[in-house]
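Here the structure is laid out as structure tokens; the discussion comes afterwards.
Apart from one protein chain that is not included, each protein chain of the complex appears where it belongs.
Up next is chain A:
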Amino acid sequence: MTQILAGIGASSGIVVSKAYRLEEPELNVEKRIIEATDEELLRLDEALKQSISELEIIKDHAQSELGEDKAAIFAAHLLILSDPEFINAMKDKVTNEKVNAEFALKEVANMFIDMFEAMDNTYMRERAADIRDVTKRVLSHLLGVTIVSPGMISEEVIIISEDLTPSDTAQLNKKYVKGFVTDIGGRTSHSAIMARSMEIPAVVGTKSATSTIKHGTSIIIDGIEGKVIIDPSEEVINEYEVKKVAFEAQKVEWAKLVNEQTVSADGCHVELAANIGTPEDIDAVLENGGEGVGLYRTEFLYMGKMELPSEEEQFEAYKKVLERMKGKPVVVRTLDIGGDKELSYLDLPEEMNPFLGFRAIRFCLENEEVFRPQLRALLRASVYGNLKIMFPMIATLEEFRQAKAILLDEKESLKVEGIPVSDDIEIGMMVEIPSTAVAAKQFAKEVDFFSIGTNDLIQYTMAADRMNEKVSYLYQPYHPAILTLVNHVIEAAHEQGKWVGMCGEMAGDPIAVPILLGLGLDEFSMSATSILPARTQIRKLSKEDLHSYKDEILAMGTADEVVAFIKEKVE
């Protein structure tokens, strides 16, 4: 019988395919006494061999899809499987204690896991997870249980899982994975962002996908409306095929605008740029006609790793992005770590209020040995394109000045070393802490540009954690308080002849776009897939008309009034 699940459309598009449950199998180990120990040893060898060949595949895939870097962890996993101390300890157990291979594996693995977990260094403690991961794989072969790994999928499917971790998504192959549905997550969760950059439809936050959808069931994902149809009838499938064709046709219409400028109905140009996390994301930026990169989140270079990325590694990544953008502007945000984004190898202290704590520029100014190599890498890359650098989480003018001074200091050093550096690098800052929006006039005199980070600006202004369901209603992008701050920043910048961009989900939102256009925003940076819809929308809007509503909108009492007003005026 057909069932419908509602969730959040994280990535638009429609797909009909088979459900593929990605879940942790139960791996129960019993102790058994074995007489034929030689056979047991053979069984163990066989399981190790199978695990090794599986890991080789995963490693190769990670290498070709994500680079050497992300594949390194699998090289370490492979070494665990041929570690003489590990293997011999298991074999000795089987031979001497006459126990089954599963039990020997579990005992030995636990011994190592305990040893790592007892170490006083966070990084080492986390290595226990690597041993667990590897052990699970061998154990599943011994028990004859199939362990599902997204990298092993080789037919067209839709993945159903509670959530997708970064390492799961790292293994997804677009050729086979046609979409996914998760129980948890929202539009800005990791899996949703991944889906948009892979351009596959996804519905997240369904709460009950894993308890409702069986492996192999036929399902439809409607990423436009955030719906999942389970076991649809022929009729419904046909209906969605029609909808899919219409959506594809719409996409073709959008595609016609790929090489067009973004100009409003009354002839005003604004820049539509994209947010990216890795150099690979540039494909999508170019395919969707991005006029620049408005936010390059450099954290991804630092995450999912075992140590800081080297200056050289960073240089290569920045150079690649700048070269591929061929002179179009690329705004790079320096390391924004801390808060919810942790790096195990830095051993950052746990905090009561991580979002109000030691993060981003605050961390970088204290840890110049981390900050300076990034700045050097950026400066060295600057000659390969149109680089702009911005600092995250600036609260005071002193912070901006200090960060800028370090940047200029590194520039001087490079010049002394005879390394070329561009002289046209604009230096700007994120406006995400309300203090900087309020004092925008003072900041505007010293920066080359502002980029408004709405996700944080909204949560700091409303004092509400957007991940907390109880208070997420306070996450109101259209609230007059937020719009007033945005307007203030734009006015202050324009008075000084500086430009203002916005990065964050709000910049590509169909309700926010007309408001922001009217307020005079210069650059809109969004997910690559939002660019063409936004360009289509802006071509129909008159900037002058929208500007004339400004005072009326800013004087409104509630976000709902603003939304109702815009809907009426725009449609």
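Going forward, a contact is a pair of C-beta atoms (placed from the backbone, for glycine too) under 8 Å apart; a residue touches a chain by one contact, two chains touch by 3 or more; residues count from 1.
What we mean here is this: contacts and distances are computed from a predicted model.
Per its UniProt record, the hidden chain corresponds to "Phosphocarrier protein HPr" from the list "Phosphate transport system permease protein", "3-isopropylmalate dehydratase small subunit", "Carbohydrate ABC transporter membrane protein 1, CUT1 family" or "Phosphocarrier protein HPr". Per the touch definition above, the residue from A:I14, A:I34, A:L48 or A:I80 contacting the chain not shown is A:I80. When the whole complex is considered, the residue among A:L5, A:V138, A:L308 or A:M462 that touches the unshown chain is A:L308. Interface note: of A:T2, A:N121 or A:S233, the residue touching the hidden chain in the full complex is A:N121. Counting the whole complex, the residues of chain A in touch with the unshown chain are 72-73, 75-76, 79-80, 82-86, 112, 115-116, 119-121, 123-124, 127, 130-131, 306-308, 345, 369.
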